[in-house]
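Scroll down for the structure; my scribbles are underneath it.
Left out: one protein chain. Kept in place: all the others.
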Amino acid sequence: MADISQTRLPKSPFRGPTTSVWQVRVLRMRELAANILSNPTTVLGLAIIGMLLGMAIFAPFIAEPNIPDAYQMPRDWGAVRKPPGTPGHILGTTNEGGDVFYGVVWGSRTSLQLSLIVVSATVIIGTIVGSIAGFLGGWVDEVLMRIVDVFLSIPELIFALAIAAMLGPSFSNIIIALSMVIWVKYARIMRAQIIQVKQNEYIDAARVIGDSKINIYFRDILPNSFTPVMVQATLDMGNVVLIGATLSFIGLSEAGIAEWGVLVSEGQAGIASGRWWASTFPGLMIFLWALAFNLVGDGLRDALDPRTEGR
Amino acid sequence: MSAADQMPQAKPGTNADILLSVRNIKKHFPIREGALQKVVGQVRAVDGVSFDIRRGETLGLVGESGCGKTTLGQVVSGLRAPTDGAVYYDISEAQRAELETRQAVNWGAGHRIDQLEGAAFKNFRRNCQMVFQDSYSSLNPRHLVIDLVGRPLKVYKEASGDELVERVVALLEQVGLDRQHLYRYPHQFSGGQRQRISIARALALDPDLIVLDEPTSALDVSVQAQILNLLHDLQVERNLAYLFVTHDLSVVRHMADRIVTMYLGKVVETGETTDIFRQPYHPYTQALMAAKPDLIEGEDTAMQSLEGLVPDPARPPQGCRFHTRCPQATPVCGWEVDDVVRWLDSSEEMFDKLSGVERKSAFDATLTFEDETSAQRLADGLQSDLVPAPMREATEALEVSGKSVRVRFREVAEINLTDRDNGRAAACILDPNDVKRG
Amino acid sequence: MQLRDYIIRRLIVLPILIIGVSIVVFSLTRISGSPVGIYLSHEMSPAEVQQIEARYGLDKPLPVQYYAWAKGVLQGDLGWSGVAAAPVTEVFPNKLAATMELAFSAGFVAVSLGIWLGTFAGARRNRWPDHITRIVAVSGASLPLFWLGILLLIIFWANLGWAPIGRSDATIWASIAHPTGLYTVDALLAGNLKAFGDAVWHLALPALTLGYGATAIIARMMRSSLVEELQQDYVDAARAKGLPERLVLRRHARRNALIPTVTVIGLTFGFLLQGTITAEIIFRWPGLGRWMADSVLRGDQATIMTYVLFTSVLFLMVNLVVDVIYAHLDRRVVLGG
Partner (left out) sequence: MFDENQPSLAANSANAIARVDDLKVYFNSKRGIVHSVDGVSFDIRDGETLGLVGETGCGKSVTGRSFLQLLPMPPGIQAGGSITFYPQGICEECGGKGCASCTGTGRTSVDCEACSGTGCDACGNNGAQQIDLLKLGSEKMRRIRGDRIAMIFQDPGKALNPSLTIREQVGEVFLQHRSEELLGAAGIATDAGGWQANILRRKASQMERGIEGLLLALPPLRSQRNKLELALDDMVADALTETQIANPRKLMGRYPHELSGGMRQRVMIAQALACNPDLLIADEPTTALDVTVQARILELISELKERHKTSVLYISHDLSLVRRICDRVAVMYAGRIAEIGTTEQIFNDPRHPYTRGLLAAVPTAASKRGELAAIKGSVPELVDPKPSCRFTGRCLFETEACGTFDPALQNVAPNHAVSCFIHHPPPEGARPSFDTKTS
């Protein structure tokens, strides 16, 4: 089939003469963006992300912050177990008089914090460890990868659960636990990528020129290895919230915190008596959050796939 | 007019013109096997190769895939360290004289390219560049042409800013591209154009030598012609030396002043291109030529193939490595026990009955079978037409006792490259005039 | 020959990994101070506590402590579960049976449904079955398992009253013997169809909840590898030989597409294991997962350590088997290194 795909020469997408590196970079970014946005499901995912981020950023304007701690659920003991549509409690209230709407809105902030901290920390650690292993090879690689193998032998949720349990129940411990578990994934992806990229002849070409190892790493290897890490990071922005909420649901967050998993857990008690709302809405938010990042992550993967890029 | 006449610098015998000397290079790759990944053998990709490259000449390195030519090119360009032997660059007359007499010399750091350091290494790097076969893989897909071609200049801090741009434009113009191509990515070019970019990059530091690793084998003929012309023009203009690695004899005939033919990690023949094509001194070179005759000149010659497989480079044959496939093999070419095993492997069922081989030497062994008939069949087979006649002649002893067969072949030392007339050398015991043409 | 070497190599690495996991598990207990708690029960006198400290060398340096603990584990001494108020070893088998019944039935559904769905979609690329599979796949990866379970409970248990919670009806459970601890198997062994029906009825919702995500993962992998295989030259070569499309798909493409999917199935097992925790909480399933969740909340270290160690070893074993199958299936695989 190779013959068919090569029936024509690649045509420059840049109209007119280009005069600077930056102009090309901008054009390239624009081309890439257009490529990404040509997929309707990616656009849908981006739209949901936009909505959720908006909710997180403007939370104080959407739901008046609780005094003194906005991340604690306000308790209206006068209005417990109210169904959706109740004035002042548009999505109803929980058994303890918590406003579901408040939890949904402020939960987005909690989730944003969780995912941003965990993903950025693990991407940095994982990239460094994976780079060292893949770039240096030899016994360094051997030792690091055996450690990674050990970490990967324990199912991630179980591992995070055990760490969080030992640290004691709190939301910040969930962040620590997740970071400790997830970095290995990036280390492994990064190492595999680097080993693959190292086999390209342009690495040899750079060596023949006489460029230094550091330059080769930063100019050739890293930029060409980073795409899968970026895709995984996008997917993990969603997954982290999913796992974090699961840990909260099990009971590893502080009780009463405005976090979606905690709210689902709190609402669980009422479902036998028909009070479906307290679990349903926060759960829906978790789903939307994870779904949005999964859609965008998949879209990115397709758009950045070297096999389809430039065709 | 012969190719050599066009390049007066490339006359043989003038040591002063020698740019780079390769002496007894070996490159072995370990074979690991078993649960513990123990090293059980060595793939002898390159197994003792020596040659010189002179200033301004094109040296063609030819052979089938797997003969070690690409690995050798990588060793010469300093990409891989040799297992043994050395590549010498920039050595004095006195040192050269010493080298001629002693084959391998260690002067410590300074002239062996795998031991060069600091300024000397940089000097070598600048003077020896490389162009790769696959222009997709050899150009970083995220770099623009200006980054790619300008990179050597940046590494050696030769130019920056506007000057860099102008130098890159000048280089592009030399290879038939121009300013409008500066800010484009490699994937926006055709295969031929990408190879031009690779060449421009190799030229950036104004080297003495460029290793060309199959630079046109991924291209169509019409584009190949463009690139070959370009390479020639650049050579004349800059007095460049090329190490032209290829499997294509028509290309090497067109481009090379001298040729080195490799088979299974060893050189089997070297000499001036015109001489070799007039009369090859080694049957393997002859076979390569017959496999793909010239489009015009060889119009009436039939194409010919070699029989049999390339033997495992981890267990190269004794004597002459080519004897297993050689149409002109003689009894003294190194027939050995492995030839019996290879023959068994290709014949029906016998190999499965083989239960053990007890070797006294590579030429003398006892083969044991599961039953007596198989042993007898082997003995009969080895005396019949099923094996090559020279192999039968080389058999000194063949004794059947019950389930085992003892075979002994004439012992033959390794057949090495020997000097012939006109600066040529071949590793063949045949008289050059007996190597049949066509 | 090569395959044997590969298996041997994996078998050598396996204990190293298990030791690694056990060190990690042991270190975990050190995060929260003295691990003496794992051996304590509430009725013990201070003298007894001291005796235990001496026995496990808790006053000694860490490596010695690790050695004592590991030795205990190997001898079957997993400590005292505060939650169950019994030694861990005593409670473990029954809980394990419940969890395995759930995990394996979900796994069975996921593997068979996932492969079928993936094949169905991959062979009809960019047509509606493919789009539906993609929706299933993406939603499967995004649905919080506990929320899906609760939604199903709200609909089928709270509102419609069709589905039960728990593992069994108490009287039916009591009516048969439980030699294996697997309810469905026990019911079949007893020849009691009513009990079997009860078992399946109780199993349906939790298995569905647990299996949904795994189905999605497998279907997604199967689809993409089938699409890839269908573009290979040998598929065209099979067509050129005159094979009907059905055979091209079944004999050539699907067979090779299964190879990478097998690896994913192994990894999915970890997903199923960890999923049992929330599934068991929601459906009141008396298994390991729920026990683990209770232990986590009440700091029952012995249970947590046992659970983590056990699930990891199980996960490793399953993946070892999967990798051997993979190596066997893929003739091209370059083993070792």
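Labels for the chains are A, B and C, by order of writing; each one numbers its residues from 1.
Note that a residue touches a chain if its C-beta (ideal position, glycine included) is under 8 Å from a C-beta of that chain, and two chains touch if they have at least 3 such contacts.
Worth saying up front: this structure is predicted, and the values here are computed from it rather than measured.
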| item | value |
| --- | --- |
| Residue, one of B:R55, B:K69 or B:H247, that touches the chain absent here | B:H247 |
| Selected residue (touches chain absent from view) among C:A195, C:A238 or C:I277 | C:A238 |
| Which residue of B:Q42, B:Q279, B:Q328 or B:S347 touches the chain not shown here | B:S347 |
| Chain not shown, touching residues in chain C | 232-234, 236-245, 247, 251-252, 255-256, 259, 329-332 |
| Positions on chain B where the hidden chain makes contact | 1, 3, 6, 64-65, 190-193, 220-226, 228-229, 232-233, 236, 247-251, 253-255, 277, 287-288, 290-299, 302-307, 309, 346-349, 351 |
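Keep in mind that, in the parts below, only the chains that are shown with their structure count from here on.
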| item | value |
| --- | --- |
| By count of C-beta pairs in contact, the leading pair of chains | A-C |
| Centroid spacing, where centroids are CA-atom means, of chain A and chain B in whole angstrom | 51 |
| Euclidean distance of C-alpha centroids - chain B vs chain C, Å | 54 |
| Chain C: positions in contact with at least two other chains | none |
| Overlap residues in chain B, where contacts from two or more other chains coincide | none |
| Of chain C, residues touching chain A in the complex | 13, 16-17, 20-21, 23-25, 28-29, 31-32, 138-139, 141-147, 150-151, 153-154, 157-159, 231, 233, 236, 270-271, 273-275, 277-278, 281-282, 292-293, 295-297, 299, 301, 304, 307-308, 311-312, 315-316 |
| Chain A to chain C touching residues, read off their complex | 1, 41, 146-147, 149-151, 153-159, 161-169, 238, 242, 245-246, 249-252, 261, 264, 267-268, 271-272, 274, 276, 279-280, 283-284, 286-287, 290-291, 294-295, 298 |
| Chain A to chain B touching residues, read off their complex | 9-14, 17-21, 23-24, 28, 200-202, 204-212, 215, 219-220, 223-224, 306, 310 |
